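A protein chain is absent from this complex, but the other protein chains hold their places.
Labels run A, B and C following the written order; every chain starts at residue 1.
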Amino acid sequence: MTSAEKYVTAAYLVFLAVVLVYVVIFATKVSRLDRELAELTALAKGTGGRQPAAKPPVRECGPVEGAAERPVREADQGKGSGETGRFPQLPGGPGATSARQPGNSPEGERLG
Amino acid sequence: MIRARQLGRRFGDKRVLAGIDFAVRPGDFVLVTGPNGSGKTTLLRLCAGLAAPTSGELELELDRAEIGFLGHEPLVYRELTALENLDLFGRLYRVPERRERIGMLLERFGLWEDRCERAGAFSRGMLQRLALCRTLLHEPTLLLLDEPFNALDQEGAALLERELAELRAERTFLVATHEPERLGALASGRLALA
Amino acid sequence: MSTWSRNNGALALSAAATCLLVGGTALAFLWVPQDADQGFSQKIFYLHVPVALTAYACFAWGAWKAWRLLSRRQDRYDLESYTAVHMGIIFGVLTLVTGSIWAKISWGVWWTWSERQLVLFLILFLFYSAYFMLRYSVAPGPARANMSAVYALFGVVLIPVSFLAIRLAGTLLHPNPVINRDGPQMSASMFGVFCVCLAGMLALAAALYRTELTGKRLDARLRELRELLA
Partner (left out) sequence: MSYLVDVATLARKDLRLELRARDTVPAMLLFVVSALVIFHFALPEESSGPAAVGLLWIAILFTALLGLGRAFMAEREQGLLDGLVLAPCDRSAIWLGKTLSTLVFLLLVEAIALPAFALFFDGSRIGPAAIAGVLLADLGIATVGTLLAAMASASRARELLLPLLFLPVVIPLLVGGVGAAVEPDPARYLGFLGLYDLIFAILSWASFEYVVTE
């Protein structure tokens, strides 16, 4: 093999190596996604019913997520089940007329 | 004047505002209340156009010249004097009879003696008053005030209440505050964020 | 684009990429006559230049998506621009490696400042590495998307300007520039095979781009789901 042939084959091998490394990195990413999905489906099964979500098991903060688990805020309670977040009812302030726009959905008093 | 449908804002993974619906019509005085971190400041920044919603829509019928925004930061240059700061923003907002208006505002907020003082030398309360002067400088039709009373002393708070009562008639307000009862009389509506 | 057509698109593209690349390389080594003056070493030409052109295509695609982001204001373009630039820098690094191998064969040195394409890719590599530094140091959100888009647009404008600068610098650094083969004269068959290799490389880039984009969208959706359920 002349030196030129060695180098040309080396170039093609480098190209192949880079593509393979890329595929390997992408595979690890897919497996991480798969593990995460499994975790979430377990979470979903666990809180399928209406009772408030048990405090989710404290996950060690993976370098990617980073955000520590925050207890569910009251307003977000209805989020998962497709309702819009409702706000706690406030005793109507004296003379507080509602700045609500017409035709607001009755179930949540946004304002006033 | 402002209409929001399912307004939401997320910072990275943290969802600060979700599914907010509200409308503010001209002449309203809406109080925004809620604990720290409930997104009051973010809501005001969205209305001021300083931040873009990541979900939902926000309609604003005003252009920037008619909006007065008072945030946690006084938004004044510490190296410049009070007069120079107001003069800078006066020019940018093309305020007619700039000098008289600046003089009147400084007088009204008790900053006239310190007008040639560097803003850096001001106390936190004086900076808040200077920021209020800057916010009211161009007579905005919509006022977005984020906890305007913090760092104000007794006299400053009284000044502000008088000012708000005076402007209540012909201006629209969206005020985030921790003491809603202080402005309860003026309020025409309330938006509670949890 | 519905997910059905997106997944099949990636599949079709990768299939096209594999057969085009394998076919092109086979033709290049077995069927095409050797180059008159360069002999066997000219074969690397069928790899180095397609990879370089694909890198340009990826940067241009990233800039096009960035332009759409700034004009259309939809944040899905941010992810697409980011993935395209990511593809571009991968092919850019490949170009640098194969280019230095080509320099080693032709002139016996691993790096030469007289090969304009190579120097341009070095500058682009520096430029787009800063693109990723910028993205990692700004908090995710509309602000980051806008800035990355503006930077990607700068990049694509920088390519011709830098190439012009390198040509000017060429006469500056060493007055007698080495004869530089911008585009070697190729016989019809060589050009044909070259086009096959180029098409294969572009298809490969498109396939990788599509799959990586799906991966990133999956990431985003999972994060949303985690939030809803958490």
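Following the convention adopted for this analysis, contacts are C-beta pairs under 8 Å (C-beta built on N, C-alpha and C of every residue); 3 or more make two chains touch, one makes a residue touch a chain.
The model shown is predicted, which means the values in this text are computed figures rather than measured ones.
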Which displayed chains the unshown chain touches: B, C
Option touching the unshown chain, where C:V49, C:L118, C:A149 or C:L198 are the choices: C:A149
Selected residue (touches chain absent from view) among C:Y46, C:F59, C:Y77 or C:F127: C:F127
Absent chain, residues of subunit B that touch it: 48-52, 63-65, 67, 69, 71, 73-80, 84, 88-89, 91-94, 118, 134
For subunit C, the residues touching the chain missing from this view: 70, 123, 126-127, 129-130, 133-134, 137-138, 141-143, 146-147, 149-151, 153-154, 157-158, 161-162, 164-166, 168-169, 171-172
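Methods note: only the chains that are shown with their structure count from here on.
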Centroid distance [mean C-alpha coordinates] between subunit C and subunit B, Å: 49
Separation of mean Cα positions, subunit B and subunit A [Å, integer]: 34
Junction residues of subunit C, two or more chains touched: none
Multi-partner residues of subunit B (each touching 2 or more other chains): 12-13
In the complex, subunit C residues that touch subunit B: 75, 139-142, 223, 227
Subunit C-touching residues of subunit B, taken from the complex the two chains share: 10-13, 15, 51-52, 54
Subunit A residues within the subunit C interface of the complex: 2-5, 7-8, 10-12, 14-15, 18-19, 22, 26, 29-30, 33, 36-37, 40, 43-44, 47, 53, 56, 69-70, 72, 79-80
